[in-house]
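Report on one structure; see the data block that follows.
Missing here: one protein chain of the complex. Every other protein chain is in place.
Which chain is which? They are A, B and C, in the order written, and residues in each are numbered from 1.
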Amino acid sequence: MDKHVVVIGGGVAGIEAAGTLAEMGLRVSVIEKEEEAGGHITGWHALFPDRRPAKEVTEYLRHRIRHNNITLITKATVERINHHGHSFSVNVSDGTSLNADAVIVATGFDLFDARRKEEYGYGIYDDVITSADLEIMFASNKVLTSAGKVPSRIGFVHCVGSRDEKVNNNHCSKVCCVTAVKQAIEVREILPDCEVFCFYMDMRMFGPLYEELYRESQEKYNVNYIRGKVSEASSTINGRVSVRVEDTLAGRPLKMEIDLLVLMVGMEMSKTGERLAEASGLSTGVNRFLKSADHHYGSNESGKKGIFYAGTCTAPMNITDTISHARAAVTETINYLNSR
Amino acid sequence: MSATAADKFGFAINRTRLINYDTTDRKVRGYISEREPSFRLCFACGGCTASCTAGQHTTFNLRRMNTYIRRGEIAPLREEVTRCMLCGKCLLVCPRGVNTRNVVAVASEAIRKFERNEL
Amino acid sequence: MKIDGKIAIWKEYQKEIADDHFFYVRSCVRQNFFPGSETAFLNIMRDVLKKDVYEHPCHTTCTGIGYHSDIVPIETTMTVVARQFALMTEAGYENLLPSCITSFGLYTEIMDTWHHFPEVEERIRVNLRKATGREFKIPKNLAHASDVIYKFRKEIAASAKFKLINKNTGEPLKVVDHIGCHYAKMFPSKGIGGAEYPYVLAGMVEEWGGKVIDYPERRHCCGFGFRQYLVQANRGFSIACSREKFESMMPYKPDMIITNCPGCPMFLDRWQYVINEMEGKRYGPNNEGIPVFTYEEVAGLILGSDPWELGLQMHQTDCEPVLDKMGIDYDPEEKYNLKKEIKRATSSSFVKV
Partner (left out) sequence: MNSELFVIPFNFGLYFILIYSVVRSTIWFRNLSRADKLRLQRGFFGKPFMQSIKEIFMESLLHRKMFKRNAVLGYMHMSLAFGWFLLIVFGTIEADTFSARHFNPPSHSIFFRAYNPDHGASGLESVFSFWMDFLLAFILSGLLLAMLKRFIPGMMGMRKTTKHTWTDRLALLSLWLIFPSRLLAESFTCGAYGSGSFLTGNLGSALASVLPAGDIAPYFWWLYSLALGTFFFLLPVSRYFHIPVEMLLIFMRNSGITTGDKPSSYTEVQAHACSSCGVCISTCQMSYAAGINDMQSAYFVKGFRNEKDIAAITANCLMCGRCEEVCPVGIELGPMRMIERRQGRRDVRPLTFSEGYALTRKRNFKERVPTQSYSYLADEEPVKADVLFFAGCMTHLTPSIIVAMKKIMDSAGVRYHFMDEKGGVCCGRPLMLAGREKEARELINHNSDIIWKSGAEILVTSCPICYKVFNESYYLETRVMHHSEFINLLIEEGSLRLGYLHRKVVYHDPCELGRGSGIYQEPRTVISYVADLQKSPQEENMALCCGGSLGNLTLSSAKRALIAADAARILTSSSPDELITACPLCKKTLGQATEIKVTDIAELVAAALPRPIPLAKTRTKKILTKTENNG
């Protein structure tokens, strides 16, 4: 079957879709806006729930993309998908236009820009960082404040940019809770006598072994959990971050000085994805993610024949679900191409 | 608030209800966690309070007590902790397998010691 | 503190402020809290900035204080505000310039309500016509007095005689800026710099040589909240709020506090005395208390007007320490020389700059 499929987005979903298509003998071109394919996972150090090194998965993906049926175009974005009869043409930002028999949209997500939650002072107070920044620190196996000091107390704020009408993101990003627990454990391993706090509204341990990780974080690593949404962060005279929250279980307001505040930033529909959807007439849901034709049995279909969705462009997902979703997208594409 | 302030001005400065985590004293929590490590496992679901025998006759709330202990708020617990009958129903209910009965037993002792700062 | 982070946010909240022909509406309480402020403002606008600021003799209170104290229903307030707009339209002005933060918040709220619910505006027009027979147009631009001073802070700095700098140490004065809650907390886009890091007073202070302090309880309310201080039973909350702020700013050893609202200077100033009476605790460098100023008083000071003419003697916490630091000479005996005050009050040009 010498069909040609264009995969927009070279993240986990894009690579997996391309790899599977290539193995089935189709010609695939992958268009990735960054210098390198791999997606957000390249910045990650260890993955939940078993804290295996992220390198192993990036290795798997790097191997996957190296198939000779795949041509990878990096540092390029796609403005529009044009539909002519049974085939598509895709104009790429570097001026070229690709014809394709089918298109898989795998534009993925953007990490919420924590600056938009001004009250947490990201970008203003030195020791307010995001979970992604912390993960980079883990790569160097050293967790230090901006002043190079070893923190004696670290706070994780859940639901930053998720489940929050004020930043127009009412959806839950699913993976930040379990990431916070994982990072809390990693901090406690690197800094055994550093107190760790998680400020949460609900602990959403949705996947397999997630609840066990949560229990282990309490039992073995003595992580503290305070139920309440942090309202504001401010800097103190001794350069720490002062945090205000209501301990809703005690029914009392609470204030605490922290050396490092980690914001668990959520997932949003990627900006480039949004522009592409608009230009190509693909409908997006209330949470601005791409709207699948059917929640239950058509989550890969876009409602337009020949255009399929894969991965977190439809909804927040962990890596396991993203890969399965990508494989499902390939099946749908192959069925479509055969039935045509 | 001193009595003079109230009569001189007709009002006094309200005491803050804020828990300042940097100044609260959490010795009781340490005392309990040492003797009953499962105390850490509590995620405040309230199952114990729901099944509590004493809880039907008086204000005894084990979930709130655990939370207050974690925050070092010991004063409000002085009377409450003495009301538990150690009947053990909460043991059978706790989804996390916290040894709630031993937590109360150790807590009542710890709080008494804390009040007489023997801790 | 990453300053570029703040600047990035300040850029996002640019506000459109008219540059002349203002219709000035006074505050109903500021005159007796800090008498010199509004007069100083008018003189600065007219004499220094050469702006046309018209003050209609029949304009009234915006009844915001009543509305926020649950005494005056919103419909009545809206009708009074409509009458203010009518006076402005009749006087041929389009740029409304309220002196009070609560009024500014109220006008913004009402205009926004009318924007979303035109039928309410219609109903109010009918009310006004029935009550006074007047018609009104929605003001083209609404800016608070501190916005205007912020906008022309450079011009004021140009003709400034003093700087917010400690004369004998050369260090910029450490200034706490406290913004009235109704300025930006309800409509962040309507405040310069937004609600989290408002820049309206910070801009002035930095322009005039001072250094702004960012202390943890910066956002905390000063305690003025109408139903808090009006009702004696709640007064304890009001003073507790002020104390919370003082405790939080203490470590930074601020030299002065600059405010832009009728209530904040009043309570931040008066409550220092009450806290001292109740708990024997004084704040500020060497425990002399932290002087509290309105932005007009600060502008007046750096333009070199006589502190007593600015009404600084009305402050509960003495401002002399700041005056000494800035090197402003003042005559201590004249402070309470009322005879002179009465004579001058009856003279034609009340405040000479």
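Here is the rule we go by: a residue touches a chain if its C-beta (ideal position, glycine included) is under 8 Å from a C-beta of that chain, and two chains touch if they have at least 3 such contacts.
Model, not experiment: these values are computed from the prediction.
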| item | value |
| --- | --- |
| Chains on display which the left-out chain touches in the complete complex | B |
| Subunit B, residues in touch with the chain not shown (by the definition above) | 35-36, 38, 51, 53-54, 56-58, 81-89, 91-94, 97, 99, 101-102, 105, 108-109, 112 |
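The working rule: only the chains that are shown with their structure count from here on.
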| item | value |
| --- | --- |
| Distance from subunit B to subunit A - Cα centre to Cα centre, in angstrom | 40 |
| Mean-CA-position distance for subunit C and subunit B (Å) | 46 |
| Overlap residues in subunit C, where contacts from two or more other chains coincide | none |
| Residues within subunit A bordering two or more other chains | none |
| Residue ranges of subunit C in contact with subunit B within the complex | 232-233, 235-237, 239-240, 243-244, 274-275, 277-279 |
| Complex contacts: residues of subunit A adjacent to subunit C | 115, 118-119, 121-126, 232, 234-237, 242 |
| Subunit A contact footprint on subunit B (complex, rising order) | 17-22, 33, 37-38, 40-41, 43-44, 63-64, 67-68, 70-71, 73, 96 |
